[in-house]
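Everything on this sheet refers to the single structure shown next.
Here the complex is missing a single protein chain, while all its other protein chains stay put.
For subunit A:
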Amino acid sequence: MDFLRPAGWEEALAAKAEHPTAVPIAGGTDLMVEINFDHRRPEYLMDLNRIVELGEWEVGEDTVRLGPSVPYSRIMEHLRAELPGLALASHTVASPQIRNRGGVGGNLGTASPAGDAHPALLAAGAEVEVESVRGSRRIPIDDFYTGVKRNALAEDELIKWIHIRKADGPQQFSKVGTRNAMVIAVCAFGLALHPATRTVRTGIGSAAPTPVRAREAEEFLTAALDEGGCWENGRAVPPAVARQFAELAAGACNPIDDVRGSAKYRRHAVTVMARRTLGWTWDEFRGVRRDDNGSARCA
């Protein structure tokens, strides 16, 4: 195995063009596990840690430009206001040690359906800026995941930035695991309200071959909220609407039975998470907080 250590971005692109099988490594929190288990033996490893800008971020007018190597712990600490869904998701990534090393670029590069960042990115709305010696392009997050552990990157491309829409409304992220910390998702759900466009977006993890949005659920809820004038009057979402939204979210799943959970449970759990996260985000939008019984009241 050869170890490439480009000193800068241009050099990295050149190396990737020359060695298309090279696997980029930054935090190594996923890749090194694969290598240690002998599941993978790449011909080349390309260490991106010398490229400082990959670990930086910039908060713009409408988006956050996030470096792929920015560790989850920094997202939790510094981007909670701009990227609340991703910050919540970051909290659920493995252990503190792993959160200090791993970043969103690794999640995207691996494109595992269980990656914790995906539902939050799908719900917030994001574009992945990739580059090669041939030039750069932006891939909408909706088009990024192409199959089980496959993404839309060409073999000579590297992830340069992730452009994530700044939150214009409440966002939530929920993840089911069979342990109370440090657990791979059995399934996960992300929800973002976008009052600016009067839309909602969702993201589902570990319940289909790829991370997916629950588009029918989104469209149904967007229409229901419009119809009820809810964005203006701030009324509570009728329970029947929440139930329907949750059922449609489960309908977007195409889960499998595996050692972590049954397909039936995953569908069920997505239903519960969709209903609960809708309640939390909508209450936040309306400016109410939860009282002791978990029900909504005026602030």
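As a working rule, contacts are C-beta pairs under 8 Å (C-beta built on N, C-alpha and C of every residue); 3 or more make two chains touch, one makes a residue touch a chain; residues count from 1.
Here, contacts and distances are computed from a predicted model.
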item: Undisplayed chain, where the name is taken from the UniProt record, one of "Xanthine dehydrogenase subunit D", "Anti-sigma factor antagonist", "Rod shape-determining protein MreD" or "Iron complex transport system permease protein"; value: "Xanthine dehydrogenase subunit D"
item: Which of A:167, A:184, A:217 or A:237 contacts the chain that the document leaves out; value: A:184
item: Residue ranges of subunit A at the interface with the undisplayed chain; value: 33, 36-38, 88, 91-92, 172-184, 186, 259-262, 264-265, 267-269, 272-273, 276, 279-280, 290, 292-294
